[in-house]
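Have a look at the structure below before the remarks.
The complex appears here without one of its protein chains, the remainder shown in place.
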Amino acid sequence: MSSTYGEHLKLSIFGQSHGAAIGMTLDGIPAGLPVDADALQVFLNRRAPGQGDWSTPRKEEDRPEFLSGILDGFTCGAPIAAVIRNCNTRSRDYSELRDCPRPGHADYTAQIKYGGFQDAAGGGHFSGRLTAPLCIAGGLCKQWLALKGIRIGAHIAGIGTVQDEDFDPLDPQLDAVDSAFPTLSPQAGKAMQEQIALVKAHGDSLGGAIQCAVTGLPAGLGEPMFGGVESRIASIVYGIPAVKAVEFGAGSQAARMRGSQCNDPFILKNGQIRTETNCAGGILGGITNGMPVLLRVSVKPTPSIARSQQSVSLSRQAPKSLTVRGRHDPCIVPRAVPVVEAAAAIAIFDMILGNTQTDRRKNHGSE
Amino acid sequence: MSSTYGEHLKLSIFGQSHGAAIGMTLDGIPAGLPVDADALQVFLNRRAPGQGDWSTPRKEEDRPEFLSGILDGFTCGAPIAAVIRNCNTRSRDYSELRDCPRPGHADYTAQIKYGGFQDAAGGGHFSGRLTAPLCIAGGLCKQWLALKGIRIGAHIAGIGTVQDEDFDPLDPQLDAVDSAFPTLSPQAGKAMQEQIALVKAHGDSLGGAIQCAVTGLPAGLGEPMFGGVESRIASIVYGIPAVKAVEFGAGSQAARMRGSQCNDPFILKNGQIRTETNCAGGILGGITNGMPVLLRVSVKPTPSIARSQQSVSLSRQAPKSLTVRGRHDPCIVPRAVPVVEAAAAIAIFDMILGNTQTDRRKNHGSE
Amino acid sequence: MSSTYGEHLKLSIFGQSHGAAIGMTLDGIPAGLPVDADALQVFLNRRAPGQGDWSTPRKEEDRPEFLSGILDGFTCGAPIAAVIRNCNTRSRDYSELRDCPRPGHADYTAQIKYGGFQDAAGGGHFSGRLTAPLCIAGGLCKQWLALKGIRIGAHIAGIGTVQDEDFDPLDPQLDAVDSAFPTLSPQAGKAMQEQIALVKAHGDSLGGAIQCAVTGLPAGLGEPMFGGVESRIASIVYGIPAVKAVEFGAGSQAARMRGSQCNDPFILKNGQIRTETNCAGGILGGITNGMPVLLRVSVKPTPSIARSQQSVSLSRQAPKSLTVRGRHDPCIVPRAVPVVEAAAAIAIFDMILGNTQTDRRKNHGSE
Partner (left out) sequence: MSSTYGEHLKLSIFGQSHGAAIGMTLDGIPAGLPVDADALQVFLNRRAPGQGDWSTPRKEEDRPEFLSGILDGFTCGAPIAAVIRNCNTRSRDYSELRDCPRPGHADYTAQIKYGGFQDAAGGGHFSGRLTAPLCIAGGLCKQWLALKGIRIGAHIAGIGTVQDEDFDPLDPQLDAVDSAFPTLSPQAGKAMQEQIALVKAHGDSLGGAIQCAVTGLPAGLGEPMFGGVESRIASIVYGIPAVKAVEFGAGSQAARMRGSQCNDPFILKNGQIRTETNCAGGILGGITNGMPVLLRVSVKPTPSIARSQQSVSLSRQAPKSLTVRGRHDPCIVPRAVPVVEAAAAIAIFDMILGNTQTDRRKNHGSE
């Protein structure tokens, strides 16, 4: 199970941070879909490090090689496989991480689960680096969704104590947020970067939130109960390292609302049925209602911080003070923005592939 | 696929609110597990209506009949099937709901998806009533987890503007919350009930939040990426109607934290490796670390309110004012508490069934 | 997993031979499909016992009650659940079967797998009786396939040493085989019944073969490798008790052929691309080519025979002579014919639900 996702498409992600390569296979994609490799690279670059002071200067070259599934710029019906070679392979000794787990990381849980056999170098299979192949799959799905008029965009909703504006829930400003540090409010973006710089100077890190919107979705997508849009998106978004909360529409605010506030009245607009507000985040009963789908994802602060931390030596069963070496992003949130888009794109494309909507519209009630 | 859940067990839930019966099949359960039917009934009764002023006086008899899979009080290895007969079957005309969808309900999305063929009576397959078979499956899983020392409990974390105390994240007070209106603070519980009464008098409803804790879990449960504990639990919890947010550990608060606050230091306690705090909610890299798993679920206010609401007539394509008939819970949150427990129990039992932990503990690093 | 089938639809079968009821849930079926309950009953009756000297006189009433998923004669999009109540419930002591397993039955393997907790009465979950709910699901799928012009039929290809004629592989005579003892050659049918009577008189039983044909399938159905039509059909047909061989097209005869004999030449017929012969059984590379799909299923003789047999006492770990009590079919093959049709119908309907064919026909080669 583990690193495999999808009901209709089958995404399998592989690789360890310092192994030979990371990559993905994506099975179940129809033939004849165009692939724009340049646009995909632009999308992948949004996830790459080294784009500003807020991210690590470490340079990874995330250029995928497609091994199969694409011919002359179109999907050919066979599974798509792509790999990214790792440059930094096992250059130093990681035995310390096996013995002294970093707080907030998967070092300890991997040690328990895999009995010491895990690849501990750079976090191994648990590294944030594994979001690169997720972005290959998601970047492709995003292109294919765009062919159907479905667009996905996300912005940094908050970092530390600084909050961005929210998307207009009825008409999210997707064109405004396609940058390396995407915020709706330039002031908020500036304040966030300042807060990151400050925290970094103290050898610490910051968490943040990402708001993602999907527009152009038809009504009727999703299945009841466990096949609902929220279930399908949440299960893949929680596959992104460091995510600790996933909310839809009014999200946790809905808990404080009254029905008369939270219920979105149905209205007619240009002959189309819409809702006047969008507390539902475009989803009722797990199924899209034709309004924008809105989700909010909370990301914990980067666990790798420069400060000394308290841990234990597993071999000696004794307390041990730990200082994490290397240069790490003081805040992973900006780079996680395209990853959330990718995850949402994969979940939605999967649901579209399996959608079984009854075409014959018949109003039993009015017969 | 819609109403089916599970990687190793297979839960399939069926039924419509006013159909002949609702029920579930649960496949993949090992033979020889004891079934305490009385304890299950006590659990199911926590979800039943008519327990106080905060819930609808409507009386459903949620007594499951087991058709298969249990013999002489033990699972027999065959799929377990159970049904609950519906008493209120299609007593009146529901054609209006097909034509004039209730705001906040799945009436409209079902109409679009199923083209008018859906069972609209009482919400059909989208009714909260379908959480009863979920509680049958979850109540059984809860019993089986208890045999392994794994306990699950939940309380009302908030209703409207009233907040309960939080569980002690290091040692949740599960024994304190096994009542029909479970709160840790009796005062908070009282204030919540008052707020519900007030809102009900205004023909309105209230949302709320539920905090759930799982104790006794071994470290090492869960799989990387999409098979992580958060992914697996979120995907089933989002199958509960009205859930709009699922958070783990510090949840959305993690977005405002610094790494030095959010990282849980590792410590030794009675010879066991523990963490000093529990912002991770017991999960690192998707895998349990042996600390209590904590999640928070936000539930939107009951969409069925007595007040007149704005909707549209689908047949006439014109605005229409709608008043929802019948008596409905002014706040569904108290009855949703055991449902969240049930969902968590199912997800965790599923993961335990498929767990592939490497027994041979070997510290490669220290060799 | 066990008693659950399907990639796009999800079929779950439950029940034990002498439990309260047997039944099925069928999830993932689109709304708006008509259900002809009378035609379904006619189909189910083909599987029922007591139709002739060749079958047991035991009388089961296989009349399903639909609990959900069907409204006013149409599927409503919610999972379909149906149950058949058992009349013969646990009337006598089955402890002997737990201690002294019947040769050829699952008594021993169930004992080992379920550690003595299994329901041994009448074979429990392993009983041929469980093919009744399979026929409910398959009978419905057959109806829905017929709406698309896809027809499924089967006949007794052989019993003991008597062989029926084969279907015309290019144009199977489906109309000729819709009876309780379906053979293409009346003489063969008569000889088979005589052979059954003879063997029955000796307290023995007979195996046989079933040939099944599917017509009207579009070309292009099926997926490569493990998603091929053969894989999907074989995996469900092998779920029918007593099946020991599944072959497609020329089947095991292909092993003795030359390429020049086995390759089906492509021809044009009435402007359509067809093959001149049909050794492929309508499947190339796992994908339909538009010709009839043909499969042959071999069924072992009923293991319950009147003669004394050699077994062991598990408790005493000693040899024991066993005489199976009760009246059993001397040959199960006639009643298995609709079961094979049902299994094929389910597999094909599942593949149709998930089919992702590229509509835009473009001949790259001729550009």
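Each chain gets a letter, A, B and C, in the order it is written, and its residues are counted from 1.
In this section, a contact is a pair of C-beta atoms (placed from the backbone, for glycine too) under 8 Å apart; a residue touches a chain by one contact, two chains touch by 3 or more.
None of the values given here were measured: they were computed from a predicted structure.
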Touch criterion as defined above, residue of B:Pro49, B:Gly77, B:Gly128 or B:Pro334 at the omitted chain: B:Gly77
Touching residue (missing chain; options C:Phe66, C:Phe117 or C:Phe167): C:Phe117
Interface with the unshown chain - residue positions in chain A: 1-4, 8, 10, 12-16, 19-23, 25, 27-28, 31-32, 65-69, 71, 74-81, 83, 110, 113-115, 117-119, 124-125
Missing-chain contacts mapped onto chain B: 8, 28, 30-32, 72, 77-78, 223-224, 353-354, 356-358, 360, 362, 364
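Definition applied: only the chains that are shown with their structure count from here on.
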Proportion of interface numbers common to chain A and chain B (over half same, under half different): same
Sequence positions of chain B contacting 2 or more other chains: 1-4, 13, 110, 113-115, 117, 125
